[in-house]
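First up is the structure itself, then whatever we jot down about it.
Moving on to chain A:
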Amino acid sequence: MTLLIVENLNKNFGGVVAARNVSFSLVAGEILAMIGPNGAGKSTSFNMVGGQLRPDSGRVLLAGQDITGLPPRAICRLGVGRSFQVAQTFLSMSVLENLQMALIAYAGRTRDMLARSSALFRDEALGLLNQVGMAEAAARPMGALAYGDVKRVELAIALSGAPRLLLMDEPTAGMAPAERAALMRLVADIARRAAIGVLFTEHDMDAVFAHADRILVLVRGEIIAAGTPEEVRANPEVQRVYLGTSGLRAALRARAAAHG
Partner candidate 1 sequence: MSVEFSFLLVQALSGLASASSLFIIASGLTLVFGVTRIVNFAHGSFYMLGAYVAVSIVPWLLQIERSPTLFFVGVLISACVVGVLGVVMEILLLRRIYKVPELFQLLATFGVVLMVQDAVLYFWGPLDIAGPRAPGLRHGVMILDQRFPAYELFLIAAGPVVLGLLWLLMHKTRFGILLRAATRDRDMVGALGVNQALLFTGTLFLGAFLAGLGGALQIPRVSASAQMDLSIITEAFVVTVIGGMGSIGGAFLAALLIGQLQAFGVLIFPKITLVLVFLLMALVLVVKPWGLLGRPESTAGHTALPEGIMQPRGFAAAEKLLLLLAVLAAASVPIFGDTYTIKVATEVLIFALAAFSLNFLVGNGGIVSFGHAAYFGLGAYASGLLVTKLGMPMEPALIAAPLAGGFFAALFGFFIVRLQGIYLAMLTLAFAQIAYAVCFQWVEVTGGDNGIVGVWPSTWAASRSAYHYIVLVAAMAGILALRHVIYAPFGASLRAARDSAQRAEAIGIDVRTHRWLGFTIAGAAAGLAGGLYAFSKGSIDPTLLGIPLSVDFLAMILLGGMQTVMGPVLGAAAFHSIKDIFMPLTDHWRFLLGASIIALVLIFPRGLGGAYAALRARFSGGAP
Partner candidate 2 sequence: MDSIFFGRRALLAGGAGLAAAAAGRGAAAQGAPIRIGELNSYSRMAAFCIPYRNAMQMAAEQINAAGGVMGGRRLEFIFRDDGATPGDAVRVAEELLTRENVSFIAGTFLSNVGLAVADFANQRKRLFFATEPLSDAITMAQGNRYTWRLRPSTFMQTRMLVEAARGRTQKRWAIVAPNYEYGQSAAANFKRLIGGAIPGAEIIAEQYPALGRVDAGATVGALAQARPDAIFNVLFGPDLTAFVREGNTRGLFERRFVLSLLTGEPEYMIPLGDETPEGWVVTGYPWEQVEGAEHRAFVEAYRARFNDTPRKGSLLGYVTVQVLANMLNRANSLDNEVLVDTLRDLRTETVVGNVTMRGIDQQGSMGTWVGETTQRNGQGTMRNARYADGADYMFPEEEVRAARRA
């Protein structure tokens, strides 16, 4: 069945159109990439799905349920995990405690004032770390990890709520090329195995075309093309935007920014 339906989302920032009639859908186990030059409205559309932004109009349905305008924590509880462009983790805690915290939150026990948090969900946390290949680092302080490892832990955190949908905002930004491919393989693998839908934005076209089932192309807040990687690659308008002189420069700039 269709996991996520996005209907006619619109968002303006003080007269600037950030999203115009954005509509798409996603089924369980599918990996959907959202691409476009900087300022195309990827993050805006993304954050309207994740609850960080409230759309001016339009609807977001998760498994048939309207989640438009719900706060992020409510959306999370409905089975949506997410990662951020700049990884967001709990830097004062160890890797294991990060996962324990996420599991405590998923279990709805954050107001518990009696238990000892370090004793809760240890095995589950280690299991999740195992999934992303970070079990050995469990005892290390989060602040001491390399960025690629932080991204992996963040992925494990996003998975801790047993999500149906994973939102990943530029999952490979700031990583070395070898790490990127490994991380995307990991995501794809987990998504297929657990039938999790994945929506991600990405500047790295290699990652997009290698792992996405379908691709949405946004330009100036509008979806100008959608389809399989082959269809999108063949779309003349996409070629004009991406491969035309101005579009190329934009794409290059975007890549440079992603590496910066």
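Regarding candidate selection, all candidates are chains of the complex that A comes from, given by their letters.
Everything below uses one rule, namely that a residue touches a chain if its C-beta (ideal position, glycine included) is under 8 Å from a C-beta of that chain, and two chains touch if they have at least 3 such contacts; residues count from 1.
Keep in mind that what you see is a predicted model, and the values were worked out from it rather than measured.
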| item | value |
| --- | --- |
| Touching partner of chain A in this complex, picked from 1 or 2 | 1 |
| Parts of chain A lying in touch with candidate 1, wherever the complex brings them together | 50, 52, 71-73, 76-77, 81-82, 84-94, 97, 100-102, 104-106, 108-118, 120, 139, 141, 143, 157-158, 160-161 |
